[in-house]
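Here it is: the structure, laid out below.
One protein chain is absent from this view; the other protein chains keep their places.
Letters are used for the chains, namely A and B, taken in the order the chains are written, and counting of residues starts over at 1 for each.
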Amino acid sequence: MIEVVTASAPASDAPVVRDGAVAPSRHRRRFRRAAQRLARILFILWGVASATWIASKARPGGEAVAIAGGPGTTPSPEMLEAIKKQYGLDRPLITQYLDYLRHLVTGDLGYSTSQYRPVSTVIAQNIGPTAQLAGSAIFLAWLIVIVWTLLTVKRRRPISAIGSGVQVALISLPPYWLGMLLIEVFVFRLNWVPAFGATGPRALILPALSMALPLAGFIGQLTRLGFETTLEQPFITSARARGMTDWKVRTRHVLRHAILPGLSVTGFALGASFGGAVLAESLFVRQGIGTLLLTAVARQDTALTVGITLSVALVYVLANLAADGLYLIADPRMKAES
Amino acid sequence: MTAGDATATRVPKVGERFVRARRWLSLPPGVIVSLIFLTLVLAAVIAPSLLTSTQPLEADPLNGLAAPSLAHPFGTDASGRDIYGRLVYGTRLSLSIAILAILLALFIAVVLGLLSGLGGRVLDSAVGGALDIWFAFPTLLLVIVIVATLGAHPSTMVIAMGIGAAPGYARLVRGQVLSVRNRPYVEAAAVLGHPYVRVVVRTILPNALRPLVGVATVGVADMIVVATSLGFLGLGAQPPSPEWGAMLAAGRDYFSTAWWVELFPGAVIITLALATATVGRHLLLSSEGRTAS
Partner (left out) sequence: MNIPPAQSPRPVLSVENLTVGFGSGWARREVVHGVSFHVGAGECLAIVGESGSGKSVTARTLVGLTGDNSYVSADRLQLGDIDLRGLGVRRWRQIRGAEVGFVLQDALSSLDPLRPVGKEIAETLRVHRRGTAARRRARVIDLLRAVGVPEPEMRARQLPHQLSGGLRQRALIASAIALNPHVIIADEPTTALDVTVASQVLDVLATATRRGTALILISHDLAVVSRLADRVAVIKDGAVVEHGPIAQVLGSPEHPYTRTLIDAVPSRRHRRARLSRTSSAVALPGDVGETRPAPVGTPLITARSLVKRYEGPDGVIRTVVDDVSFELRAGETLGVVGESGAGKSTVVRMVLALTRPDSGEVLLDGRPWSAAPEKDRRPRRRLITCVHQDSLNYFDPRWTVRKILADALPRRQFPDRHARHGRILELLRLVGLGEEHVERRPLTLSGGQRQRVGIALALAPRPSIIICDEPVSALDLSIQAQVLDLFADLQEKLGVAYLFVSHDLGVIHHVSDRVVVMKDGRIVEHGAAETVFREPRHPYTRQLLSALPELPVPEQADIMATQFSADR
């Protein structure tokens, strides 16, 4: 059945008005849009929570066994019964689910069996360093991208080729390998930066850099493409015809257009950085939810695993929201349609 | 701007074959080098003994941590095993994990993407919502959790990586389908009176899925890096398996003293990832019509 295509569905809830009259007021529409976005975010968070809950229930061997010590141990039936009673696993599933949601809303993520503290406390204590790391990584990545793109796009042939090639190479770098290389050079050989386990801003540089470089390759490719495309646009010729220097043209005109594609993936990149921090934290022996996660899965600590997953998903959703906002600021053309 | 007739040229039939042959030689040098490297890799997968004479598990404890030499071009590891040989034998394992994972991810992605892109608004919202939730889990995190739950083993790695990467590709497929669906040439097929199924199969699908080959090839590069990350964290194939990530994890402690244990596996990983990425990007560019092929 061929779909009869219309550009947009006739507004169903807008009153049928005479031509030219504005339907619902602009403010009401903006409010409606914001409400829709909020609903979507809540939906995603609910979905993540539910998916995690289902997954935690579907462990091989059963949940009670996992708490008892994991598959491999063979706890006695009485012990299993006791565990089930203690953790409320004998209640009907729907009750457990609703209970779980209720706890979530109040911020109660359960009790960590490996850290012997409430999950929310554990996460709150450990998320800070990871957030610092991920944030610095993104910041550094963008810094590198902007400088590198400004310097190497559409210059003489060898420079452009190298510039592009380096970006491709950066993506292919395993972050931990890069980290090890950086450690070898800057910690052991040059002694510029403290060794493992330290805290403070100087200890942040290498791990952030090890994460920032592959990110810079990824974002850089998009930005590079955006830059090249923009350079071919007529308004660039107009700017040059006004007597603008090449550098000014690049910074005042092209840059703003070029960063748009990279900006739209930055939300995703931030979320992914929280996940990728696991590697850097493991390598540089840093405190953070990455190492926490590894401990949690190693010790079958379901509550903590779930809690960390949820937190990171929340960060991802919020990061996307922020990135969308930034994008709207950078490109006001979208305002009318968004 | 107006278009003129100035570009009309007649290409004789014989000339066309010549032009096609020359196109192979006119590939960018990076792509050619990558293809050569990938051929070597293929040889390593099919017949590793062609490339090395040592056995991957052949331990020689007295010769542990020997520097690179003629006998051991990449040196030996802590147990005296030839690193070069282990890399060659490990190619099959690492590469098959990566390829199987990307195939799984793309299979899921195509199914979901098609359902979402071709189905009505309800189906699109439903699948889209599921994808949004799925996508909210960062890939590496998801992979770690799945592997940790199911146990560290190549097969679980494949499943975890496939599931972790699927939503990203599903979004891509969905975007492609939606974009192609609204193109003028699809509408033209409708105007000609073709039934919907014919339009989907003959026009929408081939055009929408066209970039997938390139995407898949670049994806293999990503998968290799993810798989080795798992190995690094101890969640991949376990030693003494010659899986590259495991080799990296094992070499971690000797980085200062015996740099070759860490450097060469890493270099090989990077080179393979680079090579596949280069070829994949070239495929993507030509499928987009950037080169007029």
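Annotations for the structure displayed:
Throughout what follows, a contact is a pair of C-beta atoms (placed from the backbone, for glycine too) under 8 Å apart; a residue touches a chain by one contact, two chains touch by 3 or more.
Being a predicted model, the structure only gives us computed values, none of them experimental.
When the full complex is taken into account, the listed residue touching the unshown chain is B:Thr203, out of B:Ser116, B:Thr149, B:Gln176 or B:Thr203.
In the complete assembly, the contact with the undisplayed chain comes from B:Pro195, out of B:Pro28, B:Gly151 or B:Pro195. One chain of the complex is left out; on chain B, the residues touching it are 1-11, 183-185, 187-193, 195, 202-203, 206-207, 210, 289, 292. Residues of chain A in contact with the chain left out of this view: 1-2, 4-8, 10-11, 14, 16-17, 19-24, 26, 29, 233-235, 237-245, 248, 253, 256-257, 330-333, 336-337.
Following the convention adopted for this analysis, only the chains that are shown with their structure count from here on.
For the pair chain A and chain B, the distance between mean C-alpha positions equals 22 Å.
Only residues 30, 129-130, 132-134, 136-142, 144-145, 148-150, 182, 187, 190, 196, 199, 221, 225, 228-229, 232-233, 248, 252, 255-256, 259, 262, 266, 269-270, 273-274, 277-278, 281 of chain B touch chain A when the two sit together in their complex. Across the complex, chain B is touched by residues 1-2, 5, 40, 43-44, 47-48, 51, 55, 59-60, 165, 168-169, 171-177, 180-181, 183-184, 188, 271-272, 274-276, 278-279, 282, 293-294, 297-298, 305, 308-309, 312-313, 316-317 of chain A.
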